[in-house]
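Every protein chain of the complex appears in place save one, which is left out.
Order of writing sets the chain letters: A, B and C. Residues in each chain are counted from 1.
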Amino acid sequence: MKDQPYQPQAGIRPENADRARMLISCPDKPGIVAAVSQFLYEQGANIIQSDQYTMDPEGGMFFIRIEFDLQDLERRLPTLQEDFTRVSDRFSMRWSIFRASRRKRIALFVSKEDHCLLELLWQWQAGDLDAEISMVVSNHDDMRQLVESFGIPYHHVPVTPDTKAEAERQQLELTAGKVDLVVLARYMQIISPKFIERFPNRIINIHHSFLPAFVGGKPYQQAYNRGVKLIGATAHYVTEELDGGPIIEQDVQRVSHRENVNDLKRIGRHIERTVLARAIKWHVEDRLLVYQNKTVAFV
Amino acid sequence: MKDQPYQPQAGIRPENADRARMLISCPDKPGIVAAVSQFLYEQGANIIQSDQYTMDPEGGMFFIRIEFDLQDLERRLPTLQEDFTRVSDRFSMRWSIFRASRRKRIALFVSKEDHCLLELLWQWQAGDLDAEISMVVSNHDDMRQLVESFGIPYHHVPVTPDTKAEAERQQLELTAGKVDLVVLARYMQIISPKFIERFPNRIINIHHSFLPAFVGGKPYQQAYNRGVKLIGATAHYVTEELDGGPIIEQDVQRVSHRENVNDLKRIGRHIERTVLARAIKWHVEDRLLVYQNKTVAFV
Amino acid sequence: MKDQPYQPQAGIRPENADRARMLISCPDKPGIVAAVSQFLYEQGANIIQSDQYTMDPEGGMFFIRIEFDLQDLERRLPTLQEDFTRVSDRFSMRWSIFRASRRKRIALFVSKEDHCLLELLWQWQAGDLDAEISMVVSNHDDMRQLVESFGIPYHHVPVTPDTKAEAERQQLELTAGKVDLVVLARYMQIISPKFIERFPNRIINIHHSFLPAFVGGKPYQQAYNRGVKLIGATAHYVTEELDGGPIIEQDVQRVSHRENVNDLKRIGRHIERTVLARAIKWHVEDRLLVYQNKTVAFV
Partner (left out) sequence: MKDQPYQPQAGIRPENADRARMLISCPDKPGIVAAVSQFLYEQGANIIQSDQYTMDPEGGMFFIRIEFDLQDLERRLPTLQEDFTRVSDRFSMRWSIFRASRRKRIALFVSKEDHCLLELLWQWQAGDLDAEISMVVSNHDDMRQLVESFGIPYHHVPVTPDTKAEAERQQLELTAGKVDLVVLARYMQIISPKFIERFPNRIINIHHSFLPAFVGGKPYQQAYNRGVKLIGATAHYVTEELDGGPIIEQDVQRVSHRENVNDLKRIGRHIERTVLARAIKWHVEDRLLVYQNKTVAFV
């Protein structure tokens, strides 16, 4: 079964015109690598990089990411995909092929804290984030000037208990067909199941603790109260369970009794933006597969 | 108020005969450092190292650790302690003075996993752990030969649901007056409140997770199920709340989807022994103060 | 001897009006802490934090940093400093007192790479860098718009082999009496001994390697060629010896055979800005003492 909805439609990079990335999950059995690599070879593709993982040699799942070059990819990809169903049917594969030249389009959702937003804008400007930032959506108007100075559209969608449904309708309208990935860059509103459903495994949140410790609100206050010696941040895909989705990346930093809650927040900001930026980089480079609420990260 | 029960009675190191360490906690107010350092100066002591921490300049607690040399310490310490009550009463201090030449006596409690025990034995043998390992107590007899080869007494105290009370009676008898610190080096039995009461803030446990994540049993299995990208270990003082006592030290290591539960255990063993050894080192060097279920660690 | 030239003259923060920081180095002998803390107590000061370090109890150097509050500091500081000479003469101290309310004034020197500059501007804007960025000086005009958008003066001082002396004359004129710290935030020109002399231990450079490995040019290329498994960055005070001054802070990140030189540069940018920002933070908070080409960092 070919996964349908992922392929981004914009942001063409001519220099990578012939590069593609293939992600496959299927039940493990002998011959998968042979069949896929033989198929690609016959098509004239050159495998640049491949990573694979077998959960359990006996009856487990098999995951592979293959990066390949194929001359005249644009024209030949539809045929290649059609032909590949021979292979994929044989092994009951879930699979997708992404063209590296099509940058993924990101909508950044933010509230009042700007450190994650700034980090992403800067990495994007420096060319380190191979994606398109299509829009910033915020429940406040504070960062309009900053964002627009980067030439990026800014949408102020206020959210109050009364207008929550209407706000979400607006957010869906803004993003429909224009966004491949939603990033909650310290967006302090709960996302509804309906919105999540529209972006399955395509909403990344940064939680400001080392999950599963300190789920929910005020994690730095919780960390201070517990007297931990390391604080952390967690980037994860958003699912219906609060702070319970598949973890993409985590990191920590050492703290001591000297740090009060404000110090933890300051140190934490640094971890948050680093961890979130890494998670997004991996997503837009098609390095992440999700299986049973966990990520396989080919990084 | 002078804290009484801590002073170890054994393990004299002549080379440090004149070195002492003083730990003080009291409500903060002006003049504490002046009063204490003036007092020590008048006694003829030379301050080698001092670390202090004020929780909040306005009305918070004040903590200080002072390392000093005083000629002929052995003989003069009783008088010095008596005289110091002048100062301590003025500032409502809790305080203790430890002689560096008196090594703390440790009882190691173990079950079947030997990695923490081995690490401590090796650090002790290498001279990196400035303490005396007075005995090893285990609910199994497996490690007798190993432990006795280091010249350390080994006590096999089996524990079953029926004999738990009797076992604890034995443990208390073995350690009474002979042990300054109890280390649960992967000891897989719950310690009773009665035992804990006899060693307040003097039982250190190593928990094989990054607390407060994965409290309780099988933390590596829990970590695997949750798909975390870092696993950790936590050394903490034991209180009546399971895995809830003051955290002394924590550390983590990066893992990926490739690691199964057994891999996590293997990687975790390395973190556990490192973290536990650091916590013990800090304790026996009198670097830890406990206040409101948190540690102040002057390291 | 009171160290003269450091005290910044600008950037007053009223909220810290009564907070001061004292840095002292002197040969160790008994009674120093007592004398200083007694002196401060008699003046009515309250010690908030103190850190000390003795190189060697027998005949080594002694270093201390004391943070204290004194009501009406502004008015009483001159007298306090005069009176303190009694103490400082007795112990042959080098010492300085800094008022926390006077933010240090920084000149950022940059060339074409903007990541260190941006990090510092953001931290400054977020209130995490307790200093004043008085000016940016660059041998290129590229970053004028960015810098001026933060309301900071930008001085373009081109440097060619022929104009080097004249350029330096301009730089000295721009900074004379207006700058407490010069930060070389990836400034790709060699600073002359004459300039260094004007800012002793007050020029911080970020070198893009884990010194002393890969001194000099193209450190990432050198690191790639040697096949190291960690790359790093080093913030140090600038002395006449190239990349040889006292090290303030270092950090590293793991790399593998997969990373080419451009990847190392990208990863390195992240380490560089983090390490440089930490070093500057410590300097402006008066946490650094230099002794015999090494730093004592009370952090």
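We adopt the following convention: a contact is a pair of C-beta atoms (placed from the backbone, for glycine too) under 8 Å apart; a residue touches a chain by one contact, two chains touch by 3 or more.
This is a predicted model, so every value here is computed, not measured.
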{"item": "Missing chain: touched chains present in the view", "value": "A, B, C"}
{"item": "Absent-chain contact - pick from C:Asn46, C:Gln250 or C:Thr274", "value": "C:Gln250"}
{"item": "Contact partner of the left-out chain, one of A:Gln49, A:Gln125, A:Gln221 or A:Asn262", "value": "A:Gln49"}
{"item": "Contacts of chain B with the absent chain, listed as residue ranges", "value": "114-115, 118, 122, 126, 128, 149, 266, 269-270, 274"}
{"item": "Chain not shown, touching residues in chain A", "value": "29-35, 37-38, 40-41, 44-54, 57, 69"}
{"item": "Contact footprint on chain C, counting only the chain that is left out", "value": "53, 210-214, 226-230, 232, 246-252, 256-258, 293-297"}
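Keep this in mind: only the chains that are shown with their structure count from here on.
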{"item": "Chain copies touching (chain A, chain C) - same or different residues, decided at half shared", "value": "same"}
{"item": "Chain A and chain B, separation of their C-alpha mean positions in angstrom", "value": "43"}
{"item": "Mean-CA-position distance for chain C and chain A (Å)", "value": "38"}
